[in-house]
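Note that one protein chain is taken out, while the other chains of the complex remain in position.
And then chain A:
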């Protein structure tokens, strides 16, 4: 194992392969993904944007209690999923609903938490997507554990563990990096640095040159990437997954992006940042950038644009149908999943609720 610090150092600038005008940027050591991967990413980006827009609309209509949007971060959302294999795992946060859906989780099940029906609406076992973590950075250690178990069994699993810039201040982030490095577990820690933890800007989270530099102290090779450039993300994340799978241990990737919308619908960003700060980021939109590039390369015609838009609309339709339908919550769920075998106290408490509900019906 190399102890050379230099190979751990991230590049001084984030890796970019397509600039914000849609032009290719040559980059030593990082190749442009193949056209098919970029076309797939385009379809996924359109779907992810539609998912965010539809979820925001459902909040306004009162069908979702709350939605932390990843609008503007869709390149990160889709790339981190596209580089995974079926047997790999994704460990998402509350802002990664679009990534979960890109991974194949049913969009209505993905939003169960935010609708208020149940905590985690999907089955983590069928898609290898862990329950979304609302506490910060705690799930990164679970990701290390999942990867370590797979390694002990000789399975080629890689775990993609997501967090934001704020979470890098939590102790669990540092413990996760250290454990992963010491045990050489195949985890890719993917930080979506969107500059804000609710109202607190990055400058109040760290004095380090970048969040990627945090890997050095733990012996984790780290890289910085333009978080609005899906081509660069696919290459950098794809390489990281390959290294992790090849037994080179954990990797840390920091994507530089921006939370262009509020933390959630309950937030008021006017209290802590100006529109002038947000505006330049709108012109760095990940979708415009990729579609400009693909059009320039002759990889995207009107027919494909229309087909992707139609697929995205179908996704939105599925969300509306599922989330506008009235679902009856079942009181038995309160007690059914606390233990493998409900305690006698829980059985008594369930009977009490059953009695109350039956009396209400009589009235």
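Here is the rule we go by: contacts are C-beta pairs under 8 Å (C-beta built on N, C-alpha and C of every residue); 3 or more make two chains touch, one makes a residue touch a chain; residues count from 1.
Please note the rule applied: contacts and distances are computed from a predicted model.
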item	value
Listed names "histidine kinase", "Pyruvate dehydrogenase E1 component beta subunit", "Iron complex transport system permease protein" or "Cytochrome c oxidase subunit 3", matching UniProt entry of the absent chain	"Pyruvate dehydrogenase E1 component beta subunit"
Contacting the left-out chain in the complete assembly, out of A:53, A:170, A:248 or A:313	A:170
Missing-chain contacts mapped onto chain A	65-66, 113-114, 116-119, 134-136, 166-167, 169-172, 197-200, 204-206, 266, 268, 271-272, 329, 331, 333-335, 338, 343, 345-346, 349, 353, 356
